[in-house]
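Note that this complex is displayed minus one protein chain, with the remaining chains in position.
For subunit A:
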């Protein structure tokens, strides 16, 4: 559905160089710290910036050849941009029905009422949670096949985040071919939703793995100096010096559990994996 191949974008103090893929019917997550290149990747995919190299294919076409009709099949949420904040929901409804041939006004109205969003208040007067919900509803109300969501959970409290994830699940249930590309720096959001995850650090993809594999086969070894010296290091991805000895990230948790029964092996946790992948040494 979406294939990003070796795209490059150079800024004075930052270089993006990444590849990723979103398969039909899948939810792909992009995790990284602030400033790691998530938004730049999204902007490149959306054609908002020009890339210096590489290629981006969406619906089997280079993005430069996408038609207006193709763009109707994509729903977008950007963390730092949206409809003019001087408009109300009532104002944007006719705008949407004139922009999208498949705009489902009934669905949109129902959801607005369901989430108790005010029709006649300017967007700038609404809470962060309400603003995000409007963005998501807009993205979902025109029969999109792919949602591209950049940090949709930013600034939301736990309850609002849960509601948002529920809306996304509904979108996935609507059609099994529907796909989502979502970014976040809060990994727990993505753990329960994504089929696979990409981790980005300093503009580079440092890890790509199925979420299930990440949670079941990745582990963190906590070892002292002696244990570390005797440890088979073939299956360690990253090592980080700690006060007690070393933290080691592995993608073969079972191997260490079986061969080193005395070691402390903690289950894979996405936040730890991110920290290790971005700060650990090998």
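Simple rule for what comes next: a residue touches a chain if its C-beta (ideal position, glycine included) is under 8 Å from a C-beta of that chain, and two chains touch if they have at least 3 such contacts; residues count from 1.
In the analysis below, contacts and distances are computed from a predicted model.
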{"item": "Missing subunit (named according to UniProt) among the choices \"RNA polymerase sigma-70 factor (ECF subfamily)\", \"Acetolactate synthase small subunit\", \"Transglutaminase\" or \"ABC-2 transporter permease\"", "value": "\"ABC-2 transporter permease\""}
{"item": "Chain not shown: contacting residue from A:17, A:72, A:163 or A:272", "value": "A:72"}
{"item": "Given A:47, A:118, A:155 or A:245, the one touching the chain that is not displayed", "value": "A:47"}
{"item": "Hidden partner interface residues of subunit A, rising order", "value": "43, 46-50, 68-69, 71-72, 74, 76, 78, 80-87, 91-92, 94-96, 98-100, 148"}
